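Missing here is one protein chain; the remaining ones are kept as they sit in the complex.
Letters A, B, C and D name the chains as they come in the text, with residue numbers starting at 1 for each one.
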Amino acid sequence: MKSRLRAALPPVVFGVAFFALWEAAVKIFDLKPYFLSAPSKIWDQFANNKSLIWEAARVSGTNALVGLLAGTVLGVAMSFLLSRYRILGDIVTPLAIALNAIPIFVLVAVLNNMYSITSEIPRRLMVTLVVYFIVLVNVAKGLTQVSPTQIELMRSYAAPESAILRKVRVPNAVPYLFTALKISAPAAVITAFVSEYFGGAQNGLGSRITSNIANSKNAAAWAYVLGACLLGLAFYLVSIIVESTATPGGAKRISGRSR
Amino acid sequence: GDDSDSGDSTADTTAATADTTATSDTTAAAAEECTEPTKVKLQLQWFIQAQFAGYFAAQDQGYYADQCLDVEIVEGGVDIVPQQQLADGAVDFALSWVPKALASREAGADIVNIAQVFQRSGTLQVSFKDKAITSAADFSGKKIGNWGFGNEFEIFAALTKAGLDPAKDVELVQQQFDMAALLAGDIDAAEAMTYNEYAQVLEAKNPDTGELYKPEDLNVVSYEAEGVGMLQDAIWASGAKLASDEAYKATAIKFVAASLKGWAYCRDNAESCRDIVVAKGSKLGASHQLWQMNEVNKLIWPAAGGVGAFDSAAWDRTAALAQETKNLEGKTVLTKAPDAAAYTSDIVTEALALLEADGVDTKGGSYAPVEVTLNEGGN
Amino acid sequence: MSTVSVSNLSKIFNEGKANQVGALVDVSLSIEKGEFVSLIGPSGCGKSTLLRLIANLLEPTSGDIVVAGKSAKQSRLDQDYGMAFQQAGLFDWRTVTKNIELPLELKGWDKTKREARSREMLDLVKLPEFADHFPWQLSGGMQQRVAIARALAAHPPLLLMDEPFGALDEMTREHMQAELLSICAATGTTVVFVTHSIPEAVYLSNRVVVMSPRPGRITKIVDVNLDGHCNETTRERPEFFAAITAVREALRASGSHGHTGVGVEDR
Amino acid sequence: MSTVSVSNLSKIFNEGKANQVGALVDVSLSIEKGEFVSLIGPSGCGKSTLLRLIANLLEPTSGDIVVAGKSAKQSRLDQDYGMAFQQAGLFDWRTVTKNIELPLELKGWDKTKREARSREMLDLVKLPEFADHFPWQLSGGMQQRVAIARALAAHPPLLLMDEPFGALDEMTREHMQAELLSICAATGTTVVFVTHSIPEAVYLSNRVVVMSPRPGRITKIVDVNLDGHCNETTRERPEFFAAITAVREALRASGSHGHTGVGVEDR
Partner (left out) sequence: MNPLVRRVVRRSALFVVALVFIAALWEFYKVVGPEDGGALFGINILPRSNSRAMPHVWDMLSRYGRPELRSSERKIWRVVLAGAWFSLRLSLVGFAIGTTVGIALAILMARFKVVERGLLPYLVVSQTVPLIALAPLVVSWGGKLEVFGYEWPRWLSASVLGAFLAFFPVAVGTLRGLSSANPASLELMDSYAASWTQTLFRLRFPAAVPFMVPALKLAASSSVIGVVVAEISTGLRGGIGRLIIEYAREATGDPAKVFTAVFGAALLGLAMAGLVAAFDLCAMRNRPKEAL
């Protein structure tokens, strides 16, 4: 108990100091509310608009979640294909690298025209794409980078390729999948906001932030930003929790391997 | 390219400066010769286009130089809020729509409207004939496009006036930067400026006929006609500096005068202004820019009280709408009435006097728009 | 009939390429049922390669291998042998028990039978209380013991072991050696055992096969005559020291102990 | 005056916590200048811990350590010793030469002097043609030889070595043992040497310190009297075998060889 308290102390102290400085800066430099609001004002706004923020977070969060799930499923499926057929990997890998290097969100403008702007599909597709590549790269690595000794062992048992897949490759890839999820969870949330940037239904966090900023409602905008941070954090925490329940000692395995 | 050639015609400088001296004694010292022009930064709301032609014309025609000003015109962006740039001191003057600027003022930005350039609202809601949307009351149950970024208040005002709840009775959709959503039928009616997006529709090909869309294919709801038009492009200045800094005030007068003279030039030379804007690097096509020039002129001219002057009825209506209209979040633009210091007629009055002395027609009573043919893609 | 019979075996890696390696050249060896044979020699002399060839994990370049009267491949498919590798090669995501049960699972044993056997094996390697631990919670030596348990689990008639005791400390090692000998004695298991340690080879084996590298070949086979292996005092008997000396000399005679060569070790 | 003097030394890890480990209890030992002392004992008996304490890489829980007449800390700061660890611990990004030069760099030696010394060391460990190779291009045994060269490079008066020959094959190991002995004889270096191998301990040492675990303590010190260590035939002499037997018995007497304990190995 005591040690847990001590572990929590530095972040709390840092946070308090940071917000105190912020609050003080606003007071001392007399920063106007259109420019930067004090944390206390932002908190007021957050408390007053909880239901609105929750509504908006639900919309963006749903987009992020749907994209996250779809991207994960597609990424896992594709990485299975890649590990099975080398030639496919040779063709897809350079594309994946190239696509990964593009600021993918510029595709939103294009996707919005390919689908209806009133639909959430383009946004979800965007998230799907981003997640897909993260999952693909990691899981494919996990499926192929198995210890040669283990493969040799399975062959000494005269195990068929399907048994090697089930008993060696898949379990070996599980921690990689979770690493990918930990990276993609916040990425999915951010992508969901950025996708709102190019138009569409005006009910998500991203569009609320822009419209409040445009209307000089700085504190309200930052209250939504706070909502955005909490949503991102929630996604991140959930992915960590899922990992620790799904793979006992999973984190340890990865860190052990990287050493 | 914003800071480029600010006028090379120094021929008639002397006359202009002589006039300035007569009206404003603070600049008496600069009377003889313009040795070091005052640097001025103007923040636009958006990218370079004919919507801002007057300022570019003033720059190009040397009107600013005549006033011994060296004006840098700063482009806007999606998230650049011009009045905030002004309040932060990053620029000296900014263009902004009145309701948005008043919201900033309420949030602590000390800015003052010194010239109301656009006398009318140019916002439309455009839809295809088959949707039968001829007034705001017809919005009910429809997908209504808007741009967000604070440009949507007239829609809310019209909805409110028609007895509709923006959060329930319509589906609001943020448009992209193009009109594709309207053409594709994703939205029933799109927000459009007379001078820009409306033209974009008319520049697109109708796949059914193989020809460009015609005005006859469209229904147009004009918010000005609906009685909910809010004041748009105005020149804003720093309130604190106006109050304390005489030199700034003098600069403001000269700047407004030269800018309005630029607008007068564009009224009479629409094609030339189009060329100036295109030369400045606008990426929009030439026929589109000419259309825009013409439509913008219609929003400015004729100006009964003189270009840039304040019509208190329009001002009060704008302020009232801004206090009453609720947006999606149930908030109004303003929570209380703007104070009297939100605009001042002093500057524009002196500027108009300058122009009158210069023989400029500041009312444009005889203004008549030209006919513009749009080409495909605005080219 | 010999359990393992290798004749004129050669293995060349990357044949015809720039990095061609003659790992084994013209190796012949015959191992009787119930015999314990150790392979010893400097790093890179082809001990592991020979073991892998017998296990049909590699195909020979030339020569014949007969295991339990069948082709090497058939005997792999029939699961006639158990193998322990130089590296423990445990599965991180399986508990110790589950690791030991793996070969049994693949053979299609049912659950209760598997569990009984794995408990028995854990007792043997003295790790009963670690049944539900994960490999990464064990020390290197303990991991290696689990790997040995796994190799023994199916009671295979032939054991192929590649330096299985390398990571163990001296005392544990001696215990494991004694256990291995008693198992073999009880079940008549044939063992081919790779080691770097001369005393270990001598203590365990009926015959010690001494190899030399570049190219890998057999230079000498030392017969060890220590009747009654399992005796605690064996290691202090003069015959034991005599055999050690014989193997050391054979190793020294085979010359090249690769001080300067790039003896790529595969661990 | 003794080079290393340890009195009533105890080391308890995680004191006061649930996972408290008494690694060493009340250990006293005195090592004379020029002496070669080996530490032997089952895994987890505190050999590495004792070496680390002498090197001042750990602080003792109680007791005194005097090295070269100074406190352990002072003698670390003065770089009075060279250390070779259980793992080679070479830096992947430095060539073999650069790895050997590392301690010299940190001592501020100039370039030419460093180069001369590293060449000399490479000759000693018989790896002169690998000077510009990177560690990962070397076999495990070769890497360990580089680590030994690094430990010897500064010609420290005291050498602390933790199973330095573990990864070497038998023949290379014998060569390195001979080299180490001749260096020590020539320079009068004092050595504290940890090993798992009884023959190695006996072959190298003046005294073999036998330790037992839980808690780690010294159970016996065996004096070895093999005058003239460097002889090639030493290993075949009866005195050699006699000393081996003595150490084995001391080890067995100390009993607990930790089959079932959680012998966390630190490698």
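In the analysis below, a contact is a pair of C-beta atoms (placed from the backbone, for glycine too) under 8 Å apart; a residue touches a chain by one contact, two chains touch by 3 or more.
Given the structure is predicted, the values throughout are model-derived calculations rather than measurements.
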Considering the whole complex, which of D:85, D:130, D:165 or D:193 touches the chain not shown?
-> D:85
Where the unshown chain meets subunit B, residue by residue | 1-2, 46-47, 75-81, 84-85, 88-90, 176-180, 183-184, 200-201, 203-205, 207, 278, 281, 283-286, 376-379
For subunit A, residues touching the missing partner are 7, 10-11, 13-15, 18, 35-36, 90-95, 97-103, 105-107, 109-111, 113-116, 119, 121, 144-145, 148, 186, 189-190, 193-194, 197-198, 205-206, 209-210, 213, 221-222, 225, 228-229, 231-233, 236, 258-259
Subunit D residues touching the chain left out here are 52, 55, 57, 76-77, 79, 81, 83, 85-87, 89, 91-95, 102-103, 105-106, 134, 136
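Rule of thumb we're sticking to: only the chains that are shown with their structure count from here on.
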Let me have the rounded angstrom distance from the C-alpha centre of subunit A over to the C-alpha centre of subunit D, please.
-> 50
Rounded to the nearest Å, the gap between Cα centres of subunit C and subunit D is 30
Cα centroid separation between subunit A and subunit B, in whole Å?
-> 41
Provide the full list of chain pairs in touch.
-> A-B, A-C, C-D
Give every residue of subunit B touching subunit A within the complex, in rising order.
-> 78-79, 81, 83-84, 87-88, 100, 103-104, 106-109, 143, 146, 148-150, 152, 171-178, 180-181, 184, 186-187, 327-329, 331, 333
Subunit D contacts subunit C in the complex at 40, 42-43, 126-127, 129, 137-142, 167, 169-172, 175, 196-199, 235-236, 241, 245, 248, 251, 257-260, 262-265, 267
For the subunit A and subunit C complex, residues of the former touching the latter | 147, 149-150, 152-153, 155-159, 163, 167-168, 171-172, 174, 247-249, 252-253, 256
